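Here the structure is laid out as structure tokens; the discussion comes afterwards.
What you see is the complex with one protein chain gone and the rest in place.
For chain A:
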Amino acid sequence: MTDDGEISVVNSIDFQVNSGEVLGIVGESGCGKSVTSLSVMGLVPSPAGKVEGDILFNGENLVSASEKRMRQIRGNEIAMIFQEPMTSLNPVFTIGSQLIEALQIHKKWPKKKAQAHAVDMLKMVGLPRAEELMKEFPHQLSGGMRQRVMIAMAMICAPKLLIADEPTTALDVTIQAQILELMKKLNEETDTAIMMITHDLGVVAEMCQRVVVMYAGKVVEEADVKTIFTSPKHPYTVGLIQSVPDMRDKKERLYSIPGNVPKPGSVKAGCQFAPRCAHAFDRCISETPALESLGGSQRVRCWLYEDEKGVNIVDRTIS
């Protein structure tokens, strides 16, 4: 912890989302994915770390935007759905009243018109009995239904960007697949870009066009989805991909990266991954690597690629 009591969980966010695409953000639990997404919304809980760096949205820097401007953006241009569908809806207001709020604030729609649109949205996310649901309370709905309501609520103003923070982790497997399917459909039918936060590489392979890998609050690698799976560069990414169980080979033991994610605030000099990295050398401990482009869309934060660009360390380790 630093002297003024602030912990810098997310050190610098350095990636972009293109309009209409699905960007995956992956990393182990505690690496700062939720804090990153909340900081885009300007909703990082105040005692938490400050966000350093810029968050550009349509050329506008959200880090320095006024609270008033952020209110106009939230729910209207950027919307968010959360990890916990069971607790993300207000228990004492009806589904309907919670759904129409964003339309009333941002579009200034009259109640009747907003309600009609809300019913349409509930139908769009595949909920039956949409009209009756409007009058029901969250506790009357299952987890999967609540997450659909959350999606309808987030999409109601047709935002340019939808941030989905592990939208399926709290749900059971069949519901997970349905929700992902729904989000994919919505992405294809509207021009809403999705920032899909997950620690499930299967979800990434299924949904995303591009992937950002985070470690200890920093982006360590960024590439399109095919490149990430076929030629990952950062030792952490390599570890992540090796830890995915291969369905074709049932005998294979699950590989997991030894060690733990550093605690927020315990950030030291050098590469944060060094204590767990099999390739670490002197420079890794003393100097912090920068996110460098490897040509094309791939970028990586690792000293291994300082000189010889484009070396595939998977090839190097297997021998």
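Criterion: a residue touches a chain if its C-beta (ideal position, glycine included) is under 8 Å from a C-beta of that chain, and two chains touch if they have at least 3 such contacts; residues count from 1.
Assume contacts and distances are computed from a predicted model.
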{"item": "Listed names \"protein-glutamate O-methyltransferase\", \"Pyruvate dehydrogenase\", \"Peptide/nickel transport system permease protein\" or \"Response regulatory domain-containing protein\", with the criterion being the UniProt name of the chain not displayed", "value": "\"Peptide/nickel transport system permease protein\""}
{"item": "From A:Ile55, A:Ile73, A:Ala164 or A:Met183, residue that would touch the chain that is not displayed", "value": "A:Ile73"}
{"item": "Per the touch definition above, residue among A:Gln16, A:Ser29, A:Asn58 or A:Asn90 touching the missing chain", "value": "A:Asn90"}
{"item": "Residues from chain A at the interface with the omitted partner, ascending", "value": "41, 43, 71-76, 79-80, 82, 84, 87-93, 101-102, 105-106, 137, 139, 150, 153"}
